[in-house]
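Removed: one protein chain of the complex. Kept in place: all other protein chains.
Up next is subunit A:
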């Protein structure tokens, strides 16, 4: 912090990541504080120093993302996907992964952070591009698949037959399901002149791609380990949509493993393998929770739509399933309560509900009631119905 403090007046929390759980992407994009007095970037040291401000002071490592918030985002996406008849597959990174590397940043290479979740992610457009590129390059006759999934056989307007339309598949942002480990990585380009001037001044000492150049270390931020949830859904639902989605799963799997997602894939970045054991276990638990919650909501909605009599019927039915209620001695109170219920229902309930109650109790006593109770019930029934 020897250079110009850009935000001199502000009182930036020193360890904002550890203490206040601030947005790492905001810090990374807006709070670069390593310029020298003439606003130059002194050395790669200053870049590393800045990247280190993202690290936890004690643990030295950097993990971004709040487990609870990531779960919430997953639950929301899960519900939306179910509404759209979509599918989701989780893949875990094999090695480092970078996304949004080309965005402008003082350390030269940026990293794309999600605006609200504060974790690196892969935008839906990148997922779509990845799948498309794999199909274009690795399918023997890709035209039909391209036309169906992406709406055009050729990306170039001039190269197509002008029959552009919207593709059939929606590719959603691939979001991490658990906090993400970041790492400070270094690239050491040393043939910059060759890339910059090789075409213009070929063959000079400076512009040849050779070993005598000095390497220029450039630090950048990369994702060390992440499990991303890839979600797709049909925009149009057809009979064979399931097959199409299975095909996309297969393409995505191959593309993620062999081609890689994000940037620097030629250097081994962005390779994803099948879902890690921990991630799969977590997703399974979450899925169960969502399903239970949805079932509870539906039950509540059904209850709300019922008349009070029907609600009582339902709860009685549930009670009758319990073994302690079925035992004549321990369930005695319950048995007597049933008789009271029948007496009051005879005057207050509709005939239909009352008949249902009588049938329910009849079956219950037939199976679980003592002889005396059965007799008592039949007597009560005669009294009320008059048979």
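Note that in this section contacts are C-beta pairs under 8 Å (C-beta built on N, C-alpha and C of every residue); 3 or more make two chains touch, one makes a residue touch a chain; residues count from 1.
Please note the rule applied: contacts and distances are computed from a predicted model.
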Which name from "Sugar ABC transporter permease", "LivM5", "Type III-B CRISPR module RAMP protein Cmr4" or "Extracellular solute-binding protein" does UniProt give the chain that's left off? "Type III-B CRISPR module RAMP protein Cmr4"
Consider the whole complex, including the chain that is not shown, and state which of A:289, A:317, A:352 or A:383 touches that chain. A:289
Any idea which of A:116, A:273 or A:327 touches the chain not displayed? A:116
Out of A:21, A:43, A:250 or A:315, which residue would touch the omitted chain in the full complex? A:21
By the document's definition of touch, the residue of A:67, A:102 or A:308 touching the omitted chain is A:102
Among A:41, A:55, A:170 or A:280, which one is in touch with the chain left out? A:170
Had the left-out chain been drawn, it would touch subunit A at residues 7, 9-13, 16, 20-23, 25-27, 30-31, 66, 69, 72-73, 75-80, 83-84, 100, 102-103, 112, 115-118, 123-125, 128-129, 132-133, 136-137, 150-151, 155-156, 166-167, 169-173, 231, 235-236, 286, 289-290, 293-294, 297
